[in-house]
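All protein chains but one are shown at their positions in the complex.
Entry: subunit A
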């Protein structure tokens, strides 16, 4: 045994103020991490069974399955942290199919030296977010990488949800004549994270919109509103979400720039950074493609729901103007001119001047 091994094993883990390599080594410290941090937070029968896989009871019908990796710097930002982001992001991906989120598997990649306190905080907010949506964290994994080889913490999730009978919400269901809604103002998450990272203080009390959307989707469905498609505009923002749907559904989409809600602080920060809010990420907003006959009910449900703070009708779907070519999104500018709202080449980059 080397001096280093000895140090890692003793003193016991609750005295470790930082994550050690051995916490991911599969030995005693790994087990203690599970026993002392993960099981107390995530609880649940499946996790407590301590088996290689979680075993759960499934209802009849169809399940929705999604997986996602989360990397964000800083780990903690106004309105959330990487844990809340991971759980809400997974819930929202499930909710976009109409599924009720049920089970979550979580894999952590921790960087050696991560303060144990930070891990505690992240795990606690994952617990809270999962609980609020009735989702159970049933299984997980932890690996630790050398200091300098990770950004504090990476989280990968796999979520399982149950799709209500008779519900099919998907891009190819979108039809010409569908009305396009957003559930709230755009770009808060991207700007909140960017301004925290860059130490921009003028954004004041701006918080990420990071929030679960399953309640809002359930409210729409129970009011008899069945959207043809739902999409949460995360990376690439509204513009990318709309373009994905236009391409996958083979339709054209017309958007009215004046109808798109953008918070004044977000708009100001975008002006300063040289960014377009239509391309900035949200983590608690959805875009809904709703048949015209359900449009009035949809906006009514959204107006009454706390997860839709500023619902707006922003556009309509129409037939592909040139059949055979890819679907396209057109933005009617404030001045009444039409222009193409394209997918960006990569990430938006702050401009020189």
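Everything that follows uses one rule, which is that a contact is a pair of C-beta atoms (placed from the backbone, for glycine too) under 8 Å apart; a residue touches a chain by one contact, two chains touch by 3 or more; residues count from 1.
Following the convention adopted for this analysis, contacts and distances are computed from a predicted model.
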What is the protein name, per UniProt, of the chain that does not appear here: "Oxidoreductase", "Cytochrome bc1 complex cytochrome c subunit", "Cellobiose ABC transporter membrane protein" or "Hydrogenase formation protein HypD"?
"Hydrogenase formation protein HypD"
Would you indicate which residue among A:35, A:117, A:141 or A:271 is in contact with the undisplayed chain?
A:271
Where subunit A meets the left-out chain, the residues are 198, 264, 267-268, 271, 273-274, 322, 325, 328, 330, 333-340, 342, 345-346, 349-353
